[in-house]
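Removed: one protein chain of the complex. Kept in place: all other protein chains.
And now, chain A:
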């Protein structure tokens, strides 16, 4: 009797703990995906539910046109990605309004207005994919703009080729989306590998400027996500093309959201590197840099990939973030006239300046699509796709001012390097023609 009672207990316990763990893992899979560029934007959620917004098109031509051009927009305006998704939706609305205010898109000599059909995917991967499917099939849009964050973008990216409808993502940049050989997929966010490459280029430029010595040693710690892998690959690619500048003496991945980095930082310390490069989400950046400072570590240059200038980090760490540099997709300080006008228009429309890069890539996604439709001269989806491949926006908001898709459908614009300065200031320090301040290199030892 006692043995019969004793045997099932561990098994039952095992089963329940396994179930509980399974629930947690399932939740992690649903909502814990790593956003490709989330930097903790603020604001409030937008519209909710899966119902499309924007009204039905009048008429309804062969390709969903008629007197209006229906464009599907699938973004999260509720759930964990609500803020960046809302900002991207705002950028899209602003661009569409400006096009419509000028009479619309010229298609084969006829002016047609754009009608966005908006769907909130609620930051849910499955919903995101099914809404793109719905837009492309039932609602017969000519193209879809959508996919903020790598996780949601990946879920959506399987639909365009299936239904042969152009899809432009303004918020997902992982190489896993653009290395599948898809023919109908485009992205206005430069790949993360380019972030790593630009980081290498920036450091090399500092050597050429005489601010850093040649042959310095680099320690790299990367989050174990596609983002981290792409970042590391980008740096190594530059180092391979430019031998002699730096040597990587330490490279290791770390767990996303780890509660403690003491052991990892001890290894970094032991490596005796001169430059510390990490690729981390905001929470990990704050936790890691807090322990970095507490451990008394010092490196001549420090970066956390795309993280660095966020207000949240300064709120959490104060002046300890001074000197940290970061590569970002876009900055409102870019000295281009079209950027200044965009900021003025955005402020007029929403009463505040754009937060981070979200609205800019979405705004340019609409402009690229409009240009492609005009060049195609029809609402035929294949013609629009082919035109998108050739689009070249020469007054892009993005660094370098030119928006042109590569053969894989992704934009490859340069990154802007910004650096935290004392007193909460953030300057663009690279490329030199966009710089708003002098680079601090090496970071002074405290």
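Just so we're on the same page, a residue touches a chain if its C-beta (ideal position, glycine included) is under 8 Å from a C-beta of that chain, and two chains touch if they have at least 3 such contacts; residues count from 1.
To be clear about the criterion, contacts and distances are computed from a predicted model.
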- One chain of this complex is missing from the view, so tell me which of "Branched-chain amino acid ABC transporter permease", "Heterodisulfide reductase", "Acetolactate synthase" or "Threonine dehydrogenase-like Zn-dependent dehydrogenase" is its UniProt name. "Branched-chain amino acid ABC transporter permease"
- Touch assignment to the omitted chain, from A:181, A:259, A:351 or A:422, lands on A:259
- Listed residues A:137, A:179, A:224 or A:247, member touching the removed chain: A:224
- Task: For the chain that's not shown, point to the residue among A:100, A:183, A:242 or A:283 touching it.
- Result: A:283
- Can you work out which residue in A:137, A:164, A:209 or A:294 touches the chain that's missing from view? A:294
- Item | chain A, residues in touch with the chain not shown (by the definition above) | 9-10, 12-14, 16-17, 19-21, 23-24, 27-28, 31-32, 38, 40-45, 78-83, 221, 224, 252-255, 257-264, 266-267, 269-270, 282-283, 286-287, 290-291, 293-296, 312, 315-318, 320
